[in-house]
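With one protein chain removed, the remaining protein chains of the complex are shown where they sit.
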Amino acid sequence: MLLVLDLFGTLVFALSGAAAGVRARLDVFGVLVLSCAAGTAGGILRDVLIDAAPPQAISDWRYLGVSLLAGTVTLVGYPLLARVRAHVLVSDAAGLALFSVAGAQKALAYGIDPTLAAVLGMLTGIGGGMMRDVLLAEVPTVLRAELYAVAALAGASLVVITHALHGPPVHAAIAGAILCFGLRLLAIWRGWNLPVARPPRGSDDDDSAPR
Amino acid sequence: MLLVLDLFGTLVFALSGAAAGVRARLDVFGVLVLSCAAGTAGGILRDVLIDAAPPQAISDWRYLGVSLLAGTVTLVGYPLLARVRAHVLVSDAAGLALFSVAGAQKALAYGIDPTLAAVLGMLTGIGGGMMRDVLLAEVPTVLRAELYAVAALAGASLVVITHALHGPPVHAAIAGAILCFGLRLLAIWRGWNLPVARPPRGSDDDDSAPR
Partner (left out) sequence: MLLVLDLFGTLVFALSGAAAGVRARLDVFGVLVLSCAAGTAGGILRDVLIDAAPPQAISDWRYLGVSLLAGTVTLVGYPLLARVRAHVLVSDAAGLALFSVAGAQKALAYGIDPTLAAVLGMLTGIGGGMMRDVLLAEVPTVLRAELYAVAALAGASLVVITHALHGPPVHAAIAGAILCFGLRLLAIWRGWNLPVARPPRGSDDDDSAPR
């Protein structure tokens, strides 16, 4: 089941990477590379941190295959995508949910401490989008977006709590993914923007352009 | 003592990350995420390189707690900060000093070769600021700033040399941190700018805008 979650997460993150690449006017090959980077970065980060070498996304060809598939589908289908930006946001939210849950479960399977497993789940979730945005020289969504890391942490925590209560892992994964995905989409759609801290007037930073 | 150095380094780097986030007009949550990233990246980089898995910043909740504390304090207190930019620079220099020293000492404790331990100390020191700047899509301070990596290497080397001479590690840590912090602040205040290499006239690069 971990493999299914991981591959689905790879697929949707790769879709978000491919759509972001199309938006950034990358060429066909750049779109495919960005698909692979976004799809596999979260899982590679997790596997390096829990010392599961070599990372599964590198040792198992299906990860790269799924990423390339997502890139190709996006390239072929982009004229049909009426709103590329919405496509990036929704597939990114789905990837966040699936990877947070898969990350927490893999960490638990490796005998990692429960609270730590929730943090690792969150990192797995945010890693792919972070890599995608850093490669495009943009400030990552996780730093700007509504409840991004909070949603990942909530989903991963639900998995860890269910595990501690000896609940069935499949239900835990479904519930955690729905919680994370729902929180993130709600935050986007309702515009739950957190307040922005501004430097005080008269400081030497007032002239700096907003990013 | 290593833990105290590490936690203080995390605190001050997290402060620099939070202040940089406020400058970049991130929302409240983005500031907290950037605090955590800047506070923990150097230590995670070190632990991955010396293969101490899982990295301590992930396995010990105090690292995240200290980072979130620094972020919260910055968010609450920023109207009091007359000069946010100076705040970023000074806390960054303190983090550089503490992490360079802690990195070198942890590497020595893991039985790493002395010269290598000094390099690992430098990498631990520059990792947090590098992560902060890359996430904000800026060219990292280490590439632009006065004597940045040199100061980190000097502090870490002093720790390694004192260790080789069987000197007391506490004194070594204090002396190394003061050396690094002092060098960096001196370089900022006196404006020790190194010369900038410019491509020759008539080259095809003259029209590229300076960064």
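As written, the chains take the letters A and B, and residue 1 is the first residue of each chain.
Rule of thumb we're sticking to: contacts are C-beta pairs under 8 Å (C-beta built on N, C-alpha and C of every residue); 3 or more make two chains touch, one makes a residue touch a chain.
Note that the structure is predicted; figures quoted are calculated from it, not measured.
Set against the missing chain, the residues A:4, A:53 or A:186 yield one that touches it, A:53.
The residue from A:2, A:134 or A:161 that touches the chain not shown here is A:134.
Contacts to the hidden chain, counted on chain A, fall at residues 21-31, 33-34, 44, 48, 51, 53-55, 58-59, 61, 64, 74-75, 78-86, 134-137.
Think of the hidden chain as still there; on chain B it touches residues 48-51, 112-113, 115-116, 119-120, 123, 130, 134, 137-140, 142-150, 193-200, 202-205, 208, 210-211.
Throughout what follows, only the chains that are shown with their structure count from here on.
Centre-to-centre separation between chain A and chain B, using Cα means, comes to 27 Å.
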